[in-house]
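Single-structure report; data block below.
For this depiction, one protein chain was excluded, whereas all remaining protein chains were kept in their positions.
A and B are the chain letters, set down in written order, and residue numbers restart from 1 in every chain.
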Amino acid sequence: MDVAMEPANGFVHAGHRSDDAISSESPYRDIDRVLDRPGPWTDEAFQGTKDFLRTQSKVLVIGAGGLGCEILQNLALTGFHDIYVIDMDTIDISNLNRQFLFREADVGKSKAIVAADFVMSRVPGVKVTPYHGKIQDHPPSFYKQFNLIIAGLDSISARRWINATLVQMVDEEDEESLKPLIDGGTEGFKGQARLPMLTPPTAFPICTIANTPRLPEHCIEWASVLEWPKVFPDKKLDTDDPDHIEWLYQQATARADEFKIEGVTWTLTQGVVKNIIPAIASTNAIIAGKRDGLSPLTSASCCNEAFKIATTCAPFLSNYMMVRRPVVSPLTPQYVGNDSVYAYTFEYDKREDCPVCGGESITAEIGKDWTLERLVEWLSERQNMSAVLHASHSRRADTPRQISKPSLSHPSGKPLYFQAPPQLHDATKPNLDRLVSDLLADEGPELVVTDPNLPFSLGVTIAFV
Amino acid sequence: MTSLLAPRPAAQIWSVKKNEEAAAKKRPKMTAAQLRVQKDLTELELPNTMTTHFPDPSDVLNFNLTITPDEGIYKGGVFHFTFAINLNYPHEPPKVRCTQKIYHPNLDLEGNVCLNILREDWKPVLNLSSVMIGLQYLFLEPNPDDPLNKEAAEDLRRNREEFIQNVKTSMRGGSVRGETFDKVLK
């Protein structure tokens, strides 16, 4: 701690600082202070966990962008020694104003690889293993090897995917399958209710775009939504390709001129089609600021939660939700309106009707000779099913809850028996007479059941007895 | 499960040895989008004016909808739409297009549909049934004041009788204002 902590020449004096007995030799002296001694709010079970942090833990960072760079830096400095990072993107020049592990010469290279190399060269001793690719390319078994996963993802859909994957990995019999996910998505992951707010409101009415444009954004959407597919029916719009943006810009400008609308610029065109700024610039610049400007804060608090979880040197955010929904949304600072307030939110919401965390799951022990029809009847008749239904619908416990018209499918989505629509009902009806053991031979013992009386779904694992 | 309520040292939360074998047994479960589509589809109660068709019955995310209005100006027509649902459903609406070129104030010649719940007013609480009902409504009550096909809308506003004639001509595969439309009669 600079002037305050050290005499004028810290290096020279370090040897005879006998009054500072706490591992004064250790380069980790500062960190050890909170690891060697408990604080007033530390859990009673706190014990030395430096070993776990520094030699055993294995951490995955998803994303090597604005958040990812910060997260990697902080994890490495904190003492996590075995870090993995995955990102499918390559470095763009517009990343350089905040993604500080990259330089101009790195433009076009893999973010994950460059970030890993840089951190290892700056912090010798730490191992960072990069994966250049999509998160969806890895099976759940890949994610299972990590003690902790930190997501620094911009994309909402990728965050949804990793959240769902980790929840679905949870085997309630096996504690190791619980993977804490610390989500650094810049607004925290606030469940379904808040998601529409995360999606920029760029969806203008299509008739406005087609016939009554008023804003420059309407002209840009006209070019990208209506004109592009018309002119290039076989070419997908690539919003990262400057030539594609150029074409849209030209089209939008011509249209704006025609309607006497001012304000179409190259930058706005790019912003609208890439959702960089939400369509109405004035109110949403602050949201963009949250996304791009405050990554140091968000990622620091992510890593702080990671540090606390890995060492228990301070209480971390409740892990109860890890059972169903292992998401920890750390302190998320944001500007609120005019007031220069950094607000922060924790979200632990588990919603009964949430497709990710709301479903129940049971094991059905059945005979090898059971037909699908018998299984369907069993599901409808099973007495203690009401307990499952009750548990997930406690607030409306007075309503009778009984599976009445179940539809069944493989986890791949392929229907096994559907009540509707007619074509699928007819196509799957013959399955009722077939043996469950035969039907499951190819795709495995799990089924997904939906029913008008179920808030969402029921997972059924078949065990033959 | 309740024991997890209390924070415990990391060493207890995780033992560091891996269990790859157990992991391998666990296969990916169903995606949220597919779950929701299964629920939407199997609880659909469509009137007999609408039928769904699945080109690949094992793929519930891509299918066709046929609407055969039994009243109104478009009675007698058979209209085909494609539904394409991506993995962000229900956070994003399904992508719906008409596969025919038809004369309608709220559809353009490329098959784009102007229906508020397909874009600006979509909410995850809506479902496939809401979209289908909305589409059918367009054939019963075409809206000339928020047009996608400006000419058709103008015809409807100016002279309803003439518009009805134009619809009939177009549904037979004839031309209106120099534009030839697809034949959609049964």
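Simple rule for what comes next: contacts are C-beta pairs under 8 Å (C-beta built on N, C-alpha and C of every residue); 3 or more make two chains touch, one makes a residue touch a chain.
Everything below uses one rule, namely that contacts and distances are computed from a predicted model.
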Inset, instruction - Would you mind picking the UniProt name of the chain not drawn here, from "Dynein axonemal assembly factor 10", "GPI transamidase component", "NEDD8-activating enzyme E1 regulatory subunit" or "Elongator complex protein 4"? - result: "NEDD8-activating enzyme E1 regulatory subunit"
Legend entry - Chains still shown that are in contact with the chain withheld from the display: A, B
Inset, instruction - Have a look at A:304, A:380, A:423 or A:453 and name the one touching the chain we're not showing. - result: A:304
Legend entry - Options A:130, A:152, A:213 or A:459, residue touching the unrepresented chain: A:213
Legend entry - Contacting the left-out chain in the complete assembly, out of A:34, A:88, A:420 or A:440: A:34
Legend entry - Positions on subunit B contacted by the hidden chain, ascending: 144-147, 153-154, 157-158
Inset, instruction - Spell out, residue by residue, where the missing chain touches subunit A. - result: 1-6, 8-12, 14, 19-22, 27-31, 33-34, 36-41, 70, 73-74, 77-78, 93-94, 96-98, 100, 103-104, 122-124, 212-215, 231-232, 235, 242-244, 246-247, 249-251, 253-255, 257, 259-261, 265-267, 270-271, 276-277, 280-283, 285-286, 288-289, 292-297, 299-301, 303-305, 307, 314-315, 317, 330-331, 333, 335, 337-342, 344, 346
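In this text, only the chains that are shown with their structure count from here on.
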Legend entry - Distance from subunit B to subunit A - Cα centre to Cα centre, in angstrom: 27
Inset, instruction - Would you mind writing out the residues of subunit A in touch with subunit B in their complex? - result: 43, 45-47, 49, 52, 56-58, 139-141, 144-145, 147, 156-157, 160-161, 164-165, 168-169, 171-172, 174-178, 192, 195-196, 199, 201, 203-207, 210-211, 226, 229-230, 309-312, 315-316, 318-320, 322-323, 355-356, 359, 405, 407, 409, 411-415, 418-424, 427-428, 444, 446, 448, 450, 452, 456-457, 459
Inset, instruction - Could you please specify the touching residues of subunit B with respect to subunit A in the complex? - result: 1, 4-11, 13-16, 18-20, 22-24, 26-32, 34-39, 41-46, 51-54, 57-61, 87-88, 91, 106, 108, 110, 112-114, 116, 118-120, 122-124, 146-148, 150
